[in-house]
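For this view, one protein chain was removed and the others were kept in their places.
To keep things simple, chains are lettered A and B as they appear, and every chain counts its residues starting from 1.
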Amino acid sequence: MPDLIIASVMTMMTAATPLVFAATGELICERSGVLNLGVEGMMLIGAVFGFATAAVTGNAPLGLLMAGVAGLLASLIFATLTLSLLSNQVATGLALTIFGTGLSALVGFDYVGETIDQIAAIHLPVLSDLPVVGRLLFGHDPLVYLSLGLLAAVAWFLSRSRWGMILRAVGDSDVSAHAIGYPVVLIRYAAVAFGGMMAGLGGGYLSLVYTPLWAENMAAGRGWIALALVVFASWRPERVLFGAILFGSITILQLNAQAAGLGIPAAFMSMLPYIATIVVLVLISRDAIKIRLNAPACLGRPFRAER
Amino acid sequence: MKYLVKLVVVMFAAVLSLGAISTASADKLKVGFIYIGPPGDHGWTYAHDQGRLMIDNMLGEHVETTYVEGVPEGPDAERAIAKLAETGHKLIFTTSFGYMEPTLKVAKRFPDVKFEHATGYKQADNVATYSARFYEGRYVQGQIAAKISKSGIIGYIASFPIPEVVRGINAFMLGAQSINPDMKVKVVWAYTWFDPPKEADAAKVLMDQGADIITQHTDSTAALQAAAARGIYAFGQASDMIQFAPDTQLTAILDDWGPYYVKRTVDVLMGTWSSGDTWNGMGPGMVGMAPFTNMPSDIAMMARETAESIRTGAFHPFTGPIYNQAGELVVAAGEVAPDFPMLATMNFYVQGVDDKLPE
Partner (left out) sequence: MLRLEPRSTQSFAAAWLSPVMALVLTAITGGVIFLAMGKDPSTALYIYFVEPLTTTSGLSEVAVKAGPLILIGIGLSFGFRAGVWNIGAEGQYIAGAIAGGGLAVYFHDSESTLLLPAMLVLGTLGGMTWAAVPALLKTRFNANEILVSLMLVYVAELLLVHLVQGPWRNPQGWGFPGTRMFPDVAIMPLLFAGKRAHLGTLITLAIPFIAWFILARTRFGFTVRVFGSAPLAARHAGVHSHRMIWRSLLIGGGFAGLAGVIEATGTIGQLMPDISPGYGFTAIIVAFLGRLHPAGVLLAGIAIAVTYIGGEGAQISAGLPKAVTGLFQGIILFYLLAFDLFTRYRIIVSSRTTE
């Protein structure tokens, strides 16, 4: 039984990791006041370019880098449209997802059925062999640690650094941030680009680690779940981790319950992650004042410098 | 079967050279395909596309093939099928169950076009149906799994609770029980045909729960690769997936539609096409097995023997006594389960499957 628990926790961590990447990026983006609904599209673009690079060069870490770069470039299309050309953020984000789905399928055409060398789990000589905690703490693949590290960095950045404060100011009141003299649009460009890079990395994780293959539409809705996680976490990094693990674990738990033959109709079990998200959302949103503490006031609103 | 097809093609060519049919290159027969997924899924659609390419290869001088990919079942299907008929395709293969009603509707509007619907059960004068007895391969896989498994637990990733999938689970279970009556099969319903990360999740969960062999009725290679990452054995699905997991794949069930597609195309060319229902298995070559790899030679030998006796018709996987989960005898000893209604509409588990069939 302890083996089953440890194994399940390991599986949950890998299920949570792409969500941690994408949601952490989107969190920064939204904290700056920009709502980018194109996460799914950027993940797919990251996944395909990451995989293609790894397939061509045989170098999976390079593939991961390219996944981040590709996601970043895709997000710059969104940034140009919404920040410079002031288009509607909701519509532009949806368009980015459609574009990303199509582009990734087209680029990936020649890579379907290719194989690559997966980025494997690390193994530290003594530490990974410790009973119980060895695997739980030291037995994941390197990207799990990278995602957690980036999340911690983002948490520090937002709460402790000067630029983090400025980013929040831009998201809370673009007009006053502009009046003080901060380059609102430029900061938002940077935030969107970071979000794109992280979504790309999340996609890269899917195609390089999770399932080392490229398949059309392989993100299969995880970008949308990442979006849900940000609000779910009420824009706080530490809660993103909690949410990602919760979501990953409900998915894994319902599969586990099925495999254990508990006899609950599988269609209802499959609904659980979504219903759980709604329930938790209700629980954390009830206190309107608390949620407003963290919600970026300017989310989704276009900003145009008056003078 | 491939030799048979070649024979048919050669005969066809002979008839042509006698001038019985004139086919100027300008009026090639156009054959259309409707696919549910991308041809590159390495599963279901890939197998159908291989069949299409076989037509191109063998009859390319007289036939031109076209496909429409990623056509969702539902309101769009009828339009895509009709579009093929309108653009002069005289033989149209619709390769997913959900195309059944749209195919029949379009067929009514285009009486001079021949339609072939995969896995369906409703025919018309110009609509034939065809399907493959994949369960034959599942039985062989069950035997191999029972021989190799040490934990006695097999993980089975199922897609949707339809007769074909249930039949596969049962055949697998019967095969496993024929070696070891205490084998357990754990089933997880993924409710998808194709979602690689979810298929990988399902495989991992099954392995977490002690399964040391993974088999799947979903289309991607993800489950096989997840098994490879943990160093346990698994089976490929729909096509030979050995390149994805050279040290993991034991064998794979191969969907070999090509011979049927070539034959039906020739039938149309020669004017001998007629409607009907085809349900072929290993015998006529619609179902094949990838090489038996990563296993001791005695197990491979056993698998080959079983496959051979199924191929020749000496043995049927659903031979009694078969009990359902409630312990009731559903097929008496020595009897063979009838195609209709039992096999075709199968909606019960045989004894020993560790799951409750979704209602």
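Here are some notes:
What we mean here is this: contacts are C-beta pairs under 8 Å (C-beta built on N, C-alpha and C of every residue); 3 or more make two chains touch, one makes a residue touch a chain.
Given the structure is predicted, the values throughout are model-derived calculations rather than measurements.
From the options A:53, A:92, A:211 or A:258, the residue with contact to the unseen chain in the full assembly is A:92. Here the missing chain is touched by one residue of B:28, B:83, B:304 or B:356, and it is B:83.
Residues touching the missing chain, restricted to subunit A, are 37, 41, 77, 81, 85-88, 90-92, 94-96, 98-106, 109, 216, 221, 224, 227-228, 231-232, 265, 267-268, 270-271, 274-275, 277-278, 281-282, 285-286, 288, 291, 304, 307 (touch as defined at the top). Mapped onto subunit B, contacts with the missing chain fall at residues 32, 38, 66-70, 72-76, 78-80, 82-84, 86-87, 97-98, 101, 109, 121, 160-163, 166, 191, 344-347, 358-359.
Definition applied: only the chains that are shown with their structure count from here on.
Rounded to a whole number, the gap between the C-alpha centres of subunit A and subunit B is 37 angstrom. Taken in their complex, subunit B has these residues touching subunit A: 37-38, 40-42, 70, 155, 161, 186-189, 191-192, 194-202, 204-211, 220-222, 225-226, 229, 243-244, 354-356, 358-359. Those residues of subunit A that touch subunit B in the shared complex are 4, 7-8, 11, 14-15, 18, 105, 109, 112-113, 115, 118, 120, 206, 210-213, 215-216, 218-220, 222, 251-252, 255-256, 258-261, 263, 265-267, 270.
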